[in-house]
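Note that this complex is displayed minus one protein chain, with the remaining chains in position.
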């Protein structure tokens, strides 16, 4: 398993976040990307794929946005955190939208339940990171 | 060459944008991603790479954000354009930041000048698209 | 419109390809990514989405692979082109697979026909670039 916190401690380019905050946010983003990817694949392979196509489409947006957020966050940001903030805002919206659409199918598909948990956790972590940036 | 406008006219999922607006925005995003990618590679290969590292790093963020914006825009958005708006806002910031950093080297490196033109054009197109969405 | 050839001529890091070969390949990749993205969105929004889910899923793989190929190609490669070759091989497979699946629906959906043309052109250009690299 990756020692994410040690990794960030070794870097000289840090945004206004602690290594622990960075590690927590990165892990939430990684888990979210994976859960949403798997869920959209699971929905497209389901018998009721036609019914789930809208949710699958929003999930693909979510994967792209979450992955870009991981990249932007990890690269660090210098003293100006306005771009990181804007990226976290769009990430929050993408997670909330996937969460809303997948949550409806959480009873019928295990991958929708796991996805729904991961997007909620990621949205919450985005909110906490935004708070830390604006403090 | 791709018939981008014909492509969007054939789709049933459109956001609150015309096929022409979609095509103009997509082309600006594609050109921008390519110019910024090439520019960051050119800077890292230059003799004064150490001096250009900050600009190269911001360019990488820009490529990811611009590519995700292309994906989100192309997938279409349904009636709710709040996520597309947020994505265009972060794209605008990323383009402006790359533009500012690369513009400083535009006299010394042709790829910086081309990159600087492409990020300015993409930022302007983002603003026009945001105006169209909010109308 | 981006002056892709001028861009590559200004760079000092070139793989074993001419600026014209680079520009032709990059344009094929950009057009392909856009056509495949739009097509998968179009299929998921269609009334027969359930029937088209497999093709949509392969299209998403194709978009990711084609976009990564654009990035790897544009960054240049130094004297060793083995990674670029391997990337072009997987890109060729991804384009052929999308082409096969979308070609079946080309009569019923305009976006499938445009996508089918773009993936065929991109696959052909990958083959020509692989030939040039191995010469």
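Residue numbering begins at 1 within each chain, and the chains themselves are lettered A, B and C in the order written.
To be clear about the criterion, a residue touches a chain if its C-beta (ideal position, glycine included) is under 8 Å from a C-beta of that chain, and two chains touch if they have at least 3 such contacts.
All values reported here derive from a predicted model rather than from experimental measurement.
S.K.: Which of these, A:6, A:100 or A:124, touches the one chain of the complex that we don't see?
M.R.: A:6
S.K.: One chain isn't shown here. Among C:60, C:102 or C:122, which residue touches it?
M.R.: Going through C:60, C:102 or C:122 one by one, C:60 is the residue touching the chain not shown.
S.K.: Among A:16, A:30 or A:85, single out the residue that touches the unshown chain.
M.R.: Per the contact definition at the top, the residue touching the missing chain is A:30.
S.K.: Spell out the interface residues on chain A facing the chain that's missing from view.
M.R.: 1-4, 6-13, 26-27, 30-31, 33-35, 37-38, 40-42, 44-46, 63, 67, 70-71, 74-76, 109-111, 114, 118
S.K.: For chain C, which residues touch the unseen chain?
M.R.: Residues 54, 57, 60-61, 64-65, 67-68, 71-72, 75-76, 78, 82-83, 86-87, 89-90, 93-94, 97 of chain C touch the chain that is not shown.
S.K.: Which parts of chain B face the unshown chain closely enough to count as touching?
M.R.: 41, 44-45, 47-51, 53-54, 56-57, 60
By definition in this document, only the chains that are shown with their structure count from here on.
S.K.: Point out which chain occupies the most central position, where each centre is the mean of Cα atoms.
M.R.: If one averages C-alpha positions chain by chain, the most central is B.
S.K.: If you average the CA atoms of chain A and of chain C, how far apart do the two points sit, in angstrom?
M.R.: Each chain's C-alpha centroid was found; their separation is 27 Å.
S.K.: Measuring centre to centre with CA averages, how many angstrom lie between chain B and chain C?
M.R.: Whole-Å distance between the two chain centres: 19.
S.K.: At what distance in angstrom does the C-alpha mean of chain B lie from that of chain A?
M.R.: 22
S.K.: Residues of chain C that contact two or more other chains, please.
M.R.: 41, 44-45
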